[in-house]
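Note that this complex is displayed minus one protein chain, with the remaining chains in position.
== subunit A ==
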Amino acid sequence: MESGKMASPKSMPKDAQMMAQILKDMGITEYEPRVINQMLEFAFRYVTTILDDAKIYSSHAKKATVDADDVRLAIQCRADQSFTSPPPRDFLLDIARQRNQTPLPLIKPYSGPRLPPDRYCLTAPNYRLKSLQKKASTSAGRITVPRLSVGSVTSRPSTPTLGTPTPQTMSVSTKVGTPMSLTGQRFTVQMPASQSPAVKASIPATSAVQNVLINPSLIGSKNILITTNMVSSQNTANESSNALKRKREDDDDDDDDDDDDYDNL
């Protein structure tokens, strides 16, 4: 967001200066200051992984020291695992030629929803997203225990509100308090013994989050999110990827201010 204002060279450690220079050489001029930290962490992690692997290879080959060949081998092995690149052009042209030779299949009329065979569909999940309301739990016949629940998330239509011209879709009706952050949840499997209320989540929500009673009638589907996209730290999750969270400045519970917020935009 903010342009990369460099800290004065004296205060930045040499590594950070070098990383800033690398970013500059690659033509990246606008970045948040924490990007340098993240890049340095990545570089450190990558190098230590490679060197660890190289040490293993070197000792396997009963060498006294780790030399360049070991490092090269380590890099090559890791590259195949993590930094794969898309297939080469000749391969793509080849499979394209094969695939494009078959004529387009005819479409059967009157066949209802046109979906692939069941085993390629996701229409029979063996899990269910837990709803927050204490409904009589109805197993739809295909659910298997245990129910997976992650730190609960309440999804609600509060934000982002669409700046529509018709007032009723403004946020007036949906000020139901700050939703919990959607990502960055740790994946925990809880036995469905207790229905933990929404608020008592395993999220270290920011201090500004207030616990407002949720008016159930205003909520749409309240689902618990099972996320597989981990975000490194709670703070970054809250800041960068939360599409619904209201601005944290609204920690006073003055709902009327929200109209003003939108006017000022």
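The definition used in the following text is that a residue touches a chain if its C-beta (ideal position, glycine included) is under 8 Å from a C-beta of that chain, and two chains touch if they have at least 3 such contacts; residues count from 1.
We take it that contacts and distances are computed from a predicted model.
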item: Record-based protein name (UniProt) of the chain missing from this complex, from "NADH-ubiquinone oxidoreductase chain 2", "Transcription initiation factor TFIID subunit 5", "Large ribosomal subunit protein uL29m" or "AP complex subunit sigma"; value: "Transcription initiation factor TFIID subunit 5"
item: Residue among A:65, A:85 or A:126 touching the omitted chain; value: A:85
item: Absent chain, residues of subunit A that touch it; value: 1-2, 25-27, 75, 79, 83-90, 92-96, 99-100, 102, 104-107, 109-110, 113-117, 120-123, 129, 138, 140-141, 155-157, 159-166, 168-169, 182-183, 219-221, 223, 225-229, 239-247, 262, 265
